[in-house]
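Below is one structure. I have some questions about it.
A protein chain is absent from this complex, but the other protein chains hold their places.
By written order: A, B and C. Residues from 1 in each chain.
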Amino acid sequence: MISFECDYNNGACQEVIDNLVRYNSSKPTPYGFDEFSERGKGRIREAIGMPDAQIFFLTGGTQANATTIDSMLYQYEGVISVGSGHINVHEAGAVEFTEHKIITIADTEGKMEAKVLDKYLDDYMHDGNKDHAVHPGLVYITFPTELGTIYTAKELDDLYQVCQQYEIPLYIDGARLGYGLMAEGNDITLPYLARHCDVFYIGGTKIGALCGEAVVFTNRKAHKHFFSIQKQHGAVIAKGALIGLQFDALFTNDLYFRLSEHAIKMAMQMKEIFRSKGYQFLVDSPTNQQFVIIDNAQVDKLSQKMLFTHFGQADKHHTICRFVTSWATTQDEINELKRLL
Amino acid sequence: MISFECDYNNGACQEVIDNLVRYNSSKPTPYGFDEFSERGKGRIREAIGMPDAQIFFLTGGTQANATTIDSMLYQYEGVISVGSGHINVHEAGAVEFTEHKIITIADTEGKMEAKVLDKYLDDYMHDGNKDHAVHPGLVYITFPTELGTIYTAKELDDLYQVCQQYEIPLYIDGARLGYGLMAEGNDITLPYLARHCDVFYIGGTKIGALCGEAVVFTNRKAHKHFFSIQKQHGAVIAKGALIGLQFDALFTNDLYFRLSEHAIKMAMQMKEIFRSKGYQFLVDSPTNQQFVIIDNAQVDKLSQKMLFTHFGQADKHHTICRFVTSWATTQDEINELKRLL
Amino acid sequence: MISFECDYNNGACQEVIDNLVRYNSSKPTPYGFDEFSERGKGRIREAIGMPDAQIFFLTGGTQANATTIDSMLYQYEGVISVGSGHINVHEAGAVEFTEHKIITIADTEGKMEAKVLDKYLDDYMHDGNKDHAVHPGLVYITFPTELGTIYTAKELDDLYQVCQQYEIPLYIDGARLGYGLMAEGNDITLPYLARHCDVFYIGGTKIGALCGEAVVFTNRKAHKHFFSIQKQHGAVIAKGALIGLQFDALFTNDLYFRLSEHAIKMAMQMKEIFRSKGYQFLVDSPTNQQFVIIDNAQVDKLSQKMLFTHFGQADKHHTICRFVTSWATTQDEINELKRLL
Partner (left out) sequence: MISFECDYNNGACQEVIDNLVRYNSSKPTPYGFDEFSERGKGRIREAIGMPDAQIFFLTGGTQANATTIDSMLYQYEGVISVGSGHINVHEAGAVEFTEHKIITIADTEGKMEAKVLDKYLDDYMHDGNKDHAVHPGLVYITFPTELGTIYTAKELDDLYQVCQQYEIPLYIDGARLGYGLMAEGNDITLPYLARHCDVFYIGGTKIGALCGEAVVFTNRKAHKHFFSIQKQHGAVIAKGALIGLQFDALFTNDLYFRLSEHAIKMAMQMKEIFRSKGYQFLVDSPTNQQFVIIDNAQVDKLSQKMLFTHFGQADKHHTICRFVTSWATTQDEINELKRLL
């Protein structure tokens, strides 16, 4: 049965496997202090145009978020996120597990608006009892968002200016970063994104890798004992080269971008198929996740033929269904979707 | 200058002091295993009509909340609260400090509605990814709410039925419990409240005591090692009788209710004074906290003459001001308020 | 029955009660920002000879330890203590609850030796894998120790020099500080102690107060958001003056020292009584705690007549029994002890 359930029900791209085989015949230094990891970091630094960015490899998104956020906050501080932020809803409380509060503010189609953030911070600064509240110590957004939407360059700039005004760092969760960067109409480049935040992560798991995310500190402010914090979180693997080698492959010859572009191409075809059949969408997503509103009876029928996710109820009679493409989605699968609809 | 800033800028009522002097000439067993504490617990059990309720004394509200909530949750569970709940906004992240998430849902005038809770829990139960989310393990409400409003007997019953249906315990934060029970129009008695939740606390700090809250488990389900959890939280005082003796005094001859009733009487006079001068209110509060909407220029003038709290902005030109009475508010102070307005 | 079980099975001294009654007729600003607390802090600053020491009042020893230690450590750091340190054995894991490890090293009669600490830190610094270990971030000792012994001025100076050499702050738990300062043969004054550590606390609970400990930062390095950390720990009481007023009384006219001196006088009489009857001691304690080695059969008999604590087994046939005096111990009680032995 064809599956549009998620973007991680597959293995790795061939170039990653090839590099893994290459690595496997070497004797790499443990804990990520090996040549593959160094080369992977070098390639990322080049891609973002920051020769001295600090880079750490972790195995997954929840781990990358919890470790990075924890490393950036004092014990009494919390992280600001929109309510629909991934850390707030789908990480089993991993941030709270590190004792930090997620302070939620309202979103607009999954995005945090500069003015909403500004209002929150302004109110906080004027609160006479602010010492009884959680201090905001970090702002968290995802690019693209949980709804598949993306920030414009202007929106990101506005947001980052608010962060800088209040001297609160900005962290961008890029679990699907490539799918955002290659999205239709996107006007943000990877170097632009890197210059408009203090730390972000480049998702590998959902784009070509077996596992692994690259956390990038853009301004040399990574915690000086980030490694120990990583270890304390159980987020260090002994054969660290395993992740480094994957980013080494993904950032060779723009592979990461080419893989992402393919997924977007498939997603836009999928979107057009649904649109042409008269389906409505929850939001207008230019990325690899499409949220289609489908009549409940039809949902049951489709479920017999393909895999997708029930994202929520649109109303009594309609379900919001999530259909996802990835770098591994084939043209045949899209054709089959068209046929089945 | 007269102050309506809060209900804890005073000492204790005379009966509490008298009992303290009595205690001071005794040799009480430490850690709350003394006769004063036992007598205090006995009087509370009598007042709520539950001879075998389990009762623990803690020093303050944030401590009582964090310790009780932590004792009731497994590590992967969170507590549901309205966004304006005290634990979510004014406790410096004390619940998250115990590694538990506060799952926020929308409120109506500070209250949690049974149908909103039901919708949340129903959605959660039907979420295919619920193992990736924080499991709801407890429902938290305050009586009265942060806005001074109170639940009706019917509303509380509805809410508790939802909790029971999903087998999730209900915890009522009663920092100002007496002021809710003695409120105008309230149809909930203390025994009724005790029968409609699994645990609640009776606030002493704001009603006649120097310090101290009594956490009451109504169904014999207190954690068997609650004492160790309390100790681990730094929430045990060596001379535990200090709190027990205060509840012993407060629950003798209905003192707790008489003190509360007085505060309500003062609050209703205050409310009438504002109303008669044409002021608007944020909500119609029947308790000791009144939220008055005042023109910014007038706020500045009033601030010269009396103490009150800026609760938030109503709009560009108006501030929501909080005026609070307590058991210690005098008729003279209310008269002075009238004169100054 | 007379009791030598502990030094907190009593109320407060009269001067504390008198000040409490005085406070009770005032309208103090909440959260410790009141005149009683300010006066209490002023008197402590004078007693230690440090006009700008930063002082915070907390309700009990475990709370003071956990909050202070947590405020001084980064998340990846731990605190060094001897294995018999109070935080390591009698605080129900309150330090670990804040996510910090207690790194234990060997003691000598309850005391930490400078050379043992130096050896540990030297090894740590030379450990090639030290990023995989907990970083030592604080040194914790008690004065007097859990065995009633005290450091000499020279020993404390040696220890503090090691701390300074490794740039690790020293924290002294003074739950029974007065009993150490007034001990026979003690050559440490309060100002000397304050100058030989970075933070310490003055115990009130066991010396004249109802509750309360004063945490003193000697070098202006208290965490700038200590209040928020305190709140997050549930360690703030609304009527903070309650503790401030007690230290105000205790540090007026050397009361704290006079109360302590009395306890020591009683303890030395008790020690002499045991010694003259031929009893052996676990250590030679010059403070208010005496650890007497008693034949098991005799222990049973004595238990019928007075209260004391079984501290541990000396050997198969003998028990280590702890006998404690306090500021509230009377000459009659000591006489009665003599009669009963």
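The rule we apply is simple: a residue touches a chain if its C-beta (ideal position, glycine included) is under 8 Å from a C-beta of that chain, and two chains touch if they have at least 3 such contacts.
The model shown is predicted, which means the values in this text are computed figures rather than measured ones.
Asker: Check the options A:236, A:255, A:320 or A:337 and report the residue that touches the missing chain.
Answerer: Of the candidates A:236, A:255, A:320 or A:337, A:236 is in touch with the missing chain.
Asker: Which of C:57, C:76 or C:179 touches the chain that is not shown?
Answerer: That would be C:76, which touches the missing chain.
Asker: Hey, which of B:186, B:232, B:246 or B:319 is the one touching the hidden chain?
Answerer: Of the listed residues, the one touching the omitted chain is B:232.
Asker: Tell me which residue among A:153, A:211 or A:341 touches the hidden chain in the full complex.
Answerer: Per the contact definition at the top, the residue touching the missing chain is A:211.
Asker: Applying the definition given at the start, please give the residues of chain B touching the unseen chain.
Answerer: Residues 70, 74-76, 98-99, 131-132, 135, 225, 227-229, 231-232 of chain B touch the chain absent from view.
Asker: I need the residue numbers on chain A that touch the omitted chain, in ascending order.
Answerer: 3, 6, 8-12, 17, 20-21, 23-30, 59-67, 91-94, 97, 205-206, 210-211, 228-229, 231-239, 242
Asker: Taking the full complex into account, what residues of chain C touch the chain not shown?
Answerer: Counting over the whole complex, chain C touches the hidden chain at residues 75-76, 78, 83, 89-93, 96-102, 104, 123, 128-129, 131-134, 309-310, 312-313.
Definition applied: only the chains that are shown with their structure count from here on.
Asker: Can you pull out the chain pair that has more C-beta pairs in contact than any other?
Answerer: By number of C-beta pairs in contact, the leading chain pair is B-C.
Asker: Please name the chain that ends up farthest from chain B once chain centres are defined by their CA atoms averaged.
Answerer: Taking each chain's C-alpha mean as its centre, the farthest from chain B is A.
Asker: Roughly how far is chain A from chain C, going centre to centre by Cα mean, in whole Å?
Answerer: Chain centres of chain A and chain C, defined by C-alpha means, are spaced 50 Å apart.
Asker: Between chain B and chain C, what's the gap in Å when you average each chain's C-alpha atoms?
Answerer: Once rounded, the distance between the two centres reads 34 Å.
Asker: Tell me, which residues of chain B touch at least two other chains?
Answerer: Those would be 91-93, 97.
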